[in-house]
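Note that one protein chain is taken out, while the other chains of the complex remain in position.
And then subunit A:
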Amino acid sequence: MKLKANIATSENGFIFNPATGDSFTSNAIAAEILGYMKSGGSEEEIKKKILENYDVEPNQFERDWDDYMLQLKEANLLDL
């Protein structure tokens, strides 16, 4: 669950992968999670933070987390 080292992100959710030239937009929570990932937060820590701050059931978020990781993987942004 590590973001590739060279991925650039901005606070307003813009993502750029200099290796491929691909760019992406993300919603606020996606950008927030990316931020945590970039600063080296573990999966557990990040999930805990989101659950504390957002109105979401743990089960629901668990599913969405998996889905999000899939998106990042499909987008070639993860260090596998």
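The rule is simple: a residue touches a chain if its C-beta (ideal position, glycine included) is under 8 Å from a C-beta of that chain, and two chains touch if they have at least 3 such contacts; residues count from 1.
Here is the rule we use: contacts and distances are computed from a predicted model.
Student: Of the candidate names "Ferredoxin", "DNA ligase (ATP)", "Diaminopimelate decarboxylase" or "Carbon monoxide dehydrogenase", which one corresponds to the UniProt protein name of the undepicted chain?
Tutor: Hidden chain identified via UniProt as "Diaminopimelate decarboxylase".
Student: Even though one chain is hidden, which residues of subunit A still touch it in the full complex?
Tutor: That gives, for subunit A, the contact residues 15, 19-30, 33, 52-56, 61, 63-68, 71-72, 74-76, 80.
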